[in-house]
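A single protein chain has been removed from this complex, and every other one stays in its place.
The letters A and B name the chains in turn, as written, and every chain counts its residues from 1.
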Amino acid sequence: MKKLLYHFDTDPIPSVFDSVVAYDGGADQVTQLGGIHENNCASLVEGAIYTRAPKHKKNTAIFVGGSSLISSQSLFEAIQSHFFQDFRVSVMLDSNGCNTTAAAGVTLLNQAGSLAGKIAVVLAGTGPVGQRAAVMLAQSGAQVRLTSREMSRSKQACEDMGKQFGVELAPVEARDHGSVQIALEGAQVVFGAGKAGIRLLDAEQWQKHDSIEILADVSTAEPLGFEGINMNDRNTERFGKKVFGGLGIGALKLKLHRACIERLFTSNDQVLDADAIYKIAQQMTGSR
Amino acid sequence: MKKLLYHFDTDPIPSVFDSVVAYDGGADQVTQLGGIHENNCASLVEGAIYTRAPKHKKNTAIFVGGSSLISSQSLFEAIQSHFFQDFRVSVMLDSNGCNTTAAAGVTLLNQAGSLAGKIAVVLAGTGPVGQRAAVMLAQSGAQVRLTSREMSRSKQACEDMGKQFGVELAPVEARDHGSVQIALEGAQVVFGAGKAGIRLLDAEQWQKHDSIEILADVSTAEPLGFEGINMNDRNTERFGKKVFGGLGIGALKLKLHRACIERLFTSNDQVLDADAIYKIAQQMTGSR
Partner (left out) sequence: MKKLLYHFDTDPIPSVFDSVVAYDGGADQVTQLGGIHENNCASLVEGAIYTRAPKHKKNTAIFVGGSSLISSQSLFEAIQSHFFQDFRVSVMLDSNGCNTTAAAGVTLLNQAGSLAGKIAVVLAGTGPVGQRAAVMLAQSGAQVRLTSREMSRSKQACEDMGKQFGVELAPVEARDHGSVQIALEGAQVVFGAGKAGIRLLDAEQWQKHDSIEILADVSTAEPLGFEGINMNDRNTERFGKKVFGGLGIGALKLKLHRACIERLFTSNDQVLDADAIYKIAQQMTGSR
């Protein structure tokens, strides 16, 4: 019996990235459907839950992707609302890689030095990856500041994540060199979650910083989020600090993403969101 | 050589249900295209018929799905109009499972007691499943009444099916408790083909009914079409009547649907519409 993954994308054109990783994670067939949202998913979900005998339902799974975490989250919940009794299949949310990228990044930071009690700053943290990284940093015991160029967006993200995952995040506005400097005051950990090609941090801001110990930046396109690092950095010592670049994080992210796909097909009731995915990352790396 | 199924869906988003069943029915690869209609299918059909050597064409097949039977029927005919000589592939029509669900339901009714000479009522029979069930009941020797909330729609459906399959169906308006009661007068067989969540029959209407012997309802979502039955019923004795629920029918429907997919790849000239699919159902269950 084939392992069938149904990828529901909130964008009109589904992601190639998620398709490749799904195959490499063990899906026999990946069917991608674009333009899916909470209000048109009902019959699609029924198609997934009604078509195989109970003992075979673990071979069907649903993956939710797309560039908008809000839409994906709503879709993810709507899908589960159509499940009943044993009429359910495993489901995973990884909107633009938010959960796997954040989990890989935070897990590496945790390996480089315990995060408990540290002050961690997520720069440009209102996107999918940033929000989830902030949650995982907080779950690892750090005090987390989440920055945005606009205070209102930062507040919204902190509130949303607080409500959903029960963590406390501090919203901070950081729109230029000076305000970023203030956001970093006393911080030991910095996580860059900006869009491709956006510079978040100048070289001198982190290289001579008193308290910063570890930095991770997810970007893989020049200019990188942090000036003066290399996207291949993986626990690389630079100016007395431990540095991770986008490709350095990416290797674990890919491994984790594949492991999550594999996990989907182990039973018909896996629900892989931030919590579960972060736990899988920790198991994989022996952090727990 | 891979068995390739091309699923042309008249809806913009293709069906997950049909995808899962196609794989379980033996297709090696299922390619689903949405938004296909009689006027844009020509080059797609050419792609199916020109690409493989004559002896290999049986490994390519086309499945027509979608929620509108009228559009699907037109598409089904348009596809075949592009075939010539041996430039053809097998093709199946199962708009929203109309043929396989109807064939499974009617086959089970037939097994529970011969339909020849009986009066059969298809409630809410103007949808894809209802129309095809009415045809198959008539082909099994029953006198068939097809009901709708609007007489004009019932008449249209009876006319369409009569023209296409050469059966005589009686249109009946049934819009409330009283008119349903009249529609059931003297009937031995009742087939419920309503939409999910629509109650067609109150418990007391069938439980104390004088002539009704067998009931089948395709719905799998509460409230079921017939009050007081269970969707798992499969030839279950209730109030002296034999009852079939949506999941009871669904098991045979799935088996039949898979068998049809398998059949598609046995030669390059299979044409699976209501007639052929009903025959396959009867062969599977040894009814013929």
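The rule we apply is simple: a residue touches a chain if its C-beta (ideal position, glycine included) is under 8 Å from a C-beta of that chain, and two chains touch if they have at least 3 such contacts.
Since the structure is predicted, the reported quantities are computational estimates derived from the model, not experimental observations.
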Item to check | Absent-chain contact - pick from A:V30, A:L146 or A:V243 | outcome: A:V30
Checklist outcome for this item: Of the candidates B:V16, B:A48 or B:A138, the residue in contact with the absent chain is B:A48
Checklist outcome for this item: Touching the unshown chain, subunit A contributes residues 12-21, 23-24, 29-30, 32, 220, 250, 254
Next on the checklist: If the hidden chain were put back, which residues of subunit B would touch it?
Outcome noted: 1-2, 4, 6, 29, 31, 33, 35-36, 40, 43-48, 50-52, 60
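In this text, only the chains that are shown with their structure count from here on.
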Item to check | Separation of subunit A from subunit B, taking each centre as the mean of its C-alpha atoms, in whole Å | outcome: 44
